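A single protein chain has been omitted; all remaining protein chains appear in their positions.
Right, chain A next:
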Amino acid sequence: MTAYRRIGRALLRTALQAIPTILVIIVLDFFLLQLAPGDAADVMAGEAGSATEETVAALRSRFGLDLPILHRLFAYLDNLAHFSLGFSPRYNMPVAELIGQRLPGTLLLMLVALAIAVVLGLALGSIMAVFAGKLPDRIISVLSLLFYSIPGFWIGLMLIVLFSVKLGWLPSGGSGTIGSDLTGLHAVLDQLRYMILPATSLALFYVAIYARLTRAAMLEVKSQDYVRTAAAKGLSPFTITTRHILRNALLPVTTMAGMHLGGMLGGAVVVETVYSWPGLGRLAFEAVMGRDFTVLLGILLLSSLVVIAANAVVDLLHAWLDPRIGVR
């Protein structure tokens, strides 16, 4: 099938184009991080409380922090060329392993949040568009404005107060019941219970964006000639809305969702902190506080990979949703 070969070629091209992009990102990140005051040795010495000049100097030379900047940059790039993300002085383990532990949790959280945001956003946006100007539209408009403007950590705290403290329905933090040896479906359900609150708090902001975007796109599509054609066929309003209007309004939403996937990592930092979710966001936060730049560089590299992959997926999705675009 030629379509699959075209898709394969497009993906290969994206991958090749990603290499220089990633290189530039690494170098920029590297120099940006050098601007932060202090280094890992300072923090560790500070935490120890009784470190002397000599111990700090010894730490520096052990971690290679006393080498000139360019030397360190080339050492890092040399590591990367050998598919290694380096070694974390603080956690005393390879960065790749560290990230590997945290990545599934965060990816899961982000994908679940994005799925909630897209599904809920499309549903609410459709309702708003169908009842444009009427009461349901007004109510959801106000709600989405609230979700849009309330910071994620506050929503997180309020959800904990309501669902964990008052109602006691859902756990307030963590990623699974400790010490339970659940398997199969029960393990999945258990994890799901822990994921509902963090994913919802992360999603609500995006729900607001997608709802408004869907509403605007659907109202625009509604006045198109082909919607009148659909009505002239005798289709029911529901079929017209879902099959003809919503389908055409999906494009701007998928574009935004793809762009947000990268941005969500930033939101995940806050939400993971609130819910003590063991993910990349919290690792990044801790790495900044500990001036553990090797870990931070690894996370930044990974998030840029995620953004590039998300863009490639969105491109394919567009070609699938709108045959006029096509995979080139």
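We take it that a residue touches a chain if its C-beta (ideal position, glycine included) is under 8 Å from a C-beta of that chain, and two chains touch if they have at least 3 such contacts; residues count from 1.
Just so it is clear, contacts and distances are computed from a predicted model.
One chain of this complex is left out of the view, and of "Oligopeptide/dipeptide ABC transporter ATP-binding protein", "Acyl carrier protein AcpXL", "Imidazole glycerol phosphate synthase subunit HisF" or "Non-heme iron oxygenase ferredoxin subunit", the protein name its UniProt record gives is "Oligopeptide/dipeptide ABC transporter ATP-binding protein". For the chain left out of this panel, the touching residue among A:T106, A:N248 or A:T294 is A:N248. Within the whole complex, the absent chain has one touching residue among A:F74, A:W154, A:W169 or A:Y226, and that is A:Y226.
For chain A, the residues in touch with the chain missing from this view are 224-226, 228-236, 243-244, 247-248, 321-324.
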